[in-house]
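Excluded from the complex is one protein chain; the other protein chains are retained at their positions.
Then we have chain A:
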Amino acid sequence: MEQKLISISVDGKKIEVDPGMNLIDACALAGASVPSLCFMKDISANASCGVCVVEVEGAKALVRSCVQKPVEGMKIRTAGPRVMSARRTAVELLLANHPTDCLSCIRSGTCELRVLAETLGVRASRYPKLKKFPPPDTSTEGLVRDDSKCILCGRCVAACAETQSVHAIAFAGRGARTRVTSFMDKGLANSPCIQCGQCSVVCPTAAITEKDQSSEVMAALADPRLTMIIQTAPAIRASLGEALGMPPGSLVTGKMVAALRRLGFAKIFDTQFSADLTIMEEGTEFIQRVQTGGTLPMITSCSPGWINFIETFYPELLSHLSSCKSPQQMFGAVAKTFYAQKTGIDPASLRVVSIMPCTAKKGEAGRPEMDSAYRWWREKAEKDGTKMSREHYRDVDWAITTRELARMIRQSAIDMASLPEENFDSSLGESTGAATIFGNTGGVMEAALRTVYEILEGKALPQTDFLPVRGLQGIKTAEVPVAGMKVKVAVAHGLKNARVLLDDIAAGKSDYHFIEVMACPGGCIGGGGQPVLPDIGKKLARNRSLYMEDLRLPERKSHQNAEVSALYKEFLGQPAGHLSHELLHTKYKARIV
């Protein structure tokens, strides 16, 4: 679309701008950076805080630049005593009711409010404390909401409604009682919240954060009775560096392994190993569905936020979900059976920690059905007539986010940037490029296509890359000729996009065979447990770095993973075989809220 440019002046500098843009962006074009707080580009602009005010010549009142559009000939002043004092007042009003917890606050290092108060030179608030707050909402496994730190910017409400179409939270009440809350103030656990954590990555303060378990993990590391092993999700290697102050997109695979070793984990394994395993299972399941007339389209099942979503909003479509557990859960089940047996470690003293880009993974690890290893050992003990300790354990003991791991590394004074590159341990540490791209939207689909093609065609792919399913477009589609069939695939990330595909299935209008859904925008690289306040540039940098890793790895197709082949040979038998079903597959059920 042709847009006629208009000319404005910012602090005396004349520039030409698009009349559709916000004044705050126009000022940035002119080199003047106007501070803002409630505003977040592409997420929310409810103009509630008043921090972004600028002076416009001829206008009586100051103007909120995050929502105002430029007008031909507008003369703007972005600094000066009048705007300065208004900005300070705006922040003082927010601080009046805010706890002075910065010293011990989980967001201290990344808090927009703290930084703003500091840059504006706000030392104290002149205003009285008027509000009372309920205790924090700790009802879910993944997240904590603390109203006392909420500045009512509305970003979380927008992320939940616009990005995810979940609407778990909204503003309620008015005046001093205004708050962000769920229906009847019953807490997130009693709302449709799917634990995706998108609210927690956009929140400028510590009002909504992951439920931090890093100190529990540190305590377990100090317990000599336990064997602590760790798995790292694909997306972590593209974001952990960023969380520790390196440039966005820094690829830190080897340094991350080195840091985890220094933290004291006995073995450093890779969720990418079980991502390759997932492809073997899911690829086989897909082929079986196509050949035996099973339910199509088949939809991927590795994103627990997405699983919560379909169980809540589209329970009638559950038969479309692949029965495969997520790579995190496959790893836990294999570690506590195959690996424990092979090494002679008592599975009851083995602890599996996973590093995930995701807050919903915490809830997934805690699902009651995710204790396959325990059930497997119990059955075995019954069969062999041997005794087994009564202590119940789950497949994955702790799922902690990128942010929590970064915290552990910082607390331990490990300078990750200066560490050498080290390798994962065997025999759950090998992976292929197909597994690494799981972290990007479209990656699971591409990985599955690479393997399904070669299994069905019995020959090497002419071209390993499937470009149409890459990139950050909301919905991507492709048609791939495989063994005389045109396989129609679709990829959606962000649940508002997924709804479009689901509504078509529900209406009987979907002719896709295979669909990938990731709850978070961008896939796991944009997950709810990733470094906070990402913009599109940071997400693209993380996205690119995973495709780089794909090219770097010696093998790029899941069926070429030698450790996975060994696992089938020594333990599981066939993909989608009996033992696989017991350990690697699961069932879903409708969730009523």
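In this text, a residue touches a chain if its C-beta (ideal position, glycine included) is under 8 Å from a C-beta of that chain, and two chains touch if they have at least 3 such contacts; residues count from 1.
The rule we apply is simple: contacts and distances are computed from a predicted model.
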Identity of the absent chain, which is to be given by its UniProt protein name, from "Sulfonate transport system permease protein", "Fumarate reductase iron-sulfur subunit", "NADH:ubiquinone oxidoreductase 24 kD subunit" or "ABC transporter ATP-binding protein": "NADH:ubiquinone oxidoreductase 24 kD subunit"
Hidden-chain contact residue, picked from the options A:39, A:265 or A:313: A:313
Residue touching the undisplayed chain, where the options are A:31, A:99 or A:173: A:173
Omitted-chain contact residue, chosen from A:192, A:249, A:429 or A:494: A:192
Residue in contact with the excluded chain [from A:125, A:182, A:497 or A:530]: A:182
Missing-chain contacts mapped onto chain A: 132, 161, 167-174, 181-184, 191-192, 312-313, 315, 590-593
